[in-house]
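Quick one: structure below, then a few questions.
In this view, the complex is presented without one of its protein chains, the others remaining in place.
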Amino acid sequence: MIEPALRFAGVGKSYGSARILEDLDLEIAEGEFFVLLGPSGCGKTTLLRMTAGLQTIDRGEIYLRGAPLSPIPPERRNIAMVFQDYALYPHMTVYGNMAFGLRRHGHDKTETDARVRRTAALLGIEPLLDRRPHQISGGQQQRVALGRAIARDPVLYLMDEPLSNLDAQVRASVRTEIKELQRRLGVTTLYVTHDQVEAMTLGDRMAVLNDGAIQQAGRPIDIYREPANEFVARFLATPRLNLLEGTLEHSNGSIVVRTPVGAFAWTQPPRSLPATAKVRVGMRPEEIKISFDVAAAGASLPIRLIETLGSQVLVFADFDGGELTVSIPADAMPHDAQRIAIVPSGSIVHVFDHAGGAALGHFVAGGEG
Amino acid sequence: MIRRCASYAVLVAGLIPLLLPFYWMALTSLKPKREVFTAVPQWWPAHPAWDNYRSAWVAEPFAGFFFNSIVVTASIVALQLALASLAAFALSRFEFRGRSLIFWIIVAALIVPVQITFIANFMTLAHLGLLNTYAALVAPYAASAFGTFLLRQAFAAVPRQLEDAARLDGCSGLAFLWHVLLPLSRPTVLAFALVAVVTHWNDYFWPLIVTNNNAVRTLPIGLGMFVGQEVTTDWNLLMAASIFVSAPMLLLFFLMQRYFVQSQLRTGIRG
Partner (left out) sequence: MTSARPYLYLAPTLAVLAAFTYFPLARLAELSLHAPGIGTSLGPWIGFSAYSTLFANPLFWRVAGQTLLYVFASVPIAMAVALALALLLDQPLRGVGVFRVLYYTPVVMPTVAVAALALWMFNANGGIIDYLLHAIGIGPVPWLVDGAWALPTLMIVAVWKNVGYYMIIYLAGLQSLPRAVLDAARLDGARPIARFFTITLPLLRPTTFFLAVVALIGSFQVFDFVNLMTQGGPSNATNVLVYFAYQNGFEYVQLGMAAAISLVMFAMVLMILGALAWAFNR
């Protein structure tokens, strides 16, 4: 078995009586770009700071290439971190900021100089080398913070929402840069964010953190397709997940999931499903198929509001007991539509346990049963 | 763990030179005269002589000095708060010609302490026939550059919208100062008041220059005279007097210690 680059074994942390992280287990492979996704305040920064050694671990242990980290002080871990608010040295120039860690790690002047200049070229911050942090913009500071980490060759990068302070345009371009850089450098990276787009686009693998525990870990596309529970499904939906009350009706080997907006045929359900049961049904806006040919369909829903996002359109429709959000391509939207009809066939459905919220299954609905 | 123990060790070791003098002062103040000078110091008063405090109290007219100290300190602090509030109000919430010049004129006064100007101030007060009066003790300190500066910083931090909202509620001008700015700046006001009380209660230099008459002398001057007389003999009485002169400030400090340290942090950062 290959030892993972980074392994969390039963890691826990409390502040006073508040348990922030509980029995966290996670393995990150050598060279992997791993994204930890979670809502604000779920303990992402805490986890990174514990990995860096800036905070003590209350329970469990973190292993770096098989060696327990807790006996090693942060200054000897050879980990580089990009802080949420950059934490640049205000009294040093951009050059000084990048050179500081290199000098501390025993690189001589020429080597340091070469690395700083190479990294600066890579990030396009060469013209800024003689400036102080307060003399450059937020986006530039962010690149410097990144550069400070990249200039070194650590065994591990920790990145704490490094894009959160950037505006949308810069964010998208720096995001691509980070991904390319990590590919090129091949250094194991643990990246935390509360932004699902970053998680989906950056991560080789990702984990969703909530309530101090890992909700699900795996490849982003797998988590997106088969969220392990309601929380994960909800967190990976934009603008929101449609959650409906539903019932399972068994009929000769297949199942029909009945909801207030229609019935969905589950042609190959797993064997272990409960006989008949109330369930909760989750459908993301882009996973619902609709038609504007109301006459042909049985049931239809009145449109309450339409939001145009450019290439996509969000349609909000009322149904008995709630509101449904559907996302469709803009060119598929007739301008005089009053009602929509749900087309079960081809819609994607996530079925969750009514009590616990754990996923019971995911399927692409067949024709109406 | 080792660092923590070492830190405690250093901090505790530091307490010896820090606290020993206090202990020695209290101890001596309770010793009967024959126990003051002993070949081997006694670390515990065998026969506590509480009477020392009474003897010290009447050795000089300390009751009168005490009264004078209260009057003078209270007057100075009240005047400083009033004048500094008004000046800070003007500097922080009004636009007018010469504002920054006036601000710098006030702040620059911080580098001209009374230890430099005392000859001239003495002459002025003598000329006005004010020596040996409360007025002479109070007047030079009626305004505080430091207080004005602190309050200006605090007032300036109150958002503009709040002023607009208060104005719509019919509260403007001095009413705004009194009902909004001062209550909101309470920590700074209290911080400054505490510093001012301690400074002027303890002041020795200026009262020494302008008083030579027991009717207006303050406690530090009274104790200073006691020091001058008793130097070679009654240390127990001198220590007792030192304690009751210091006691109000020590009491104030220990009652408000949290606030005191925080206030110093505040004034320190801002100052």
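We call the chains A and B, going by the order they appear; numbering starts again at 1 in every chain.
Keep this in mind: a contact is a pair of C-beta atoms (placed from the backbone, for glycine too) under 8 Å apart; a residue touches a chain by one contact, two chains touch by 3 or more.
Please read these numbers as outputs of a predicted model, since none were measured by experiment.
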Touch criterion as defined above, residue of A:Gly12, A:Gly101, A:Gly139 or A:Gly357 at the omitted chain: A:Gly101
Absent-chain contact - pick from B:Tyr53, B:Phe66, B:Tyr134 or B:Phe253: B:Phe253
Those residues of chain A which, in the complete complex, touch the missing chain: 49, 52-54, 73-81, 83-91, 100-101, 104-105, 148, 152
Residues from chain B at the interface with the omitted partner, ascending: 4, 7-8, 10-11, 14-15, 17-22, 24-25, 28, 36-38, 41, 83-84, 86-87, 89-91, 94-97, 99, 102, 105-106, 109-124, 126-127, 139-140, 142-143, 145, 148, 173, 198, 201-202, 204-205, 208-209, 219-220, 223-224, 226-227, 231-232, 235, 238-239, 241-243, 245-246, 249-250, 252-254, 257-258, 260-261, 264-266, 268-269, 271
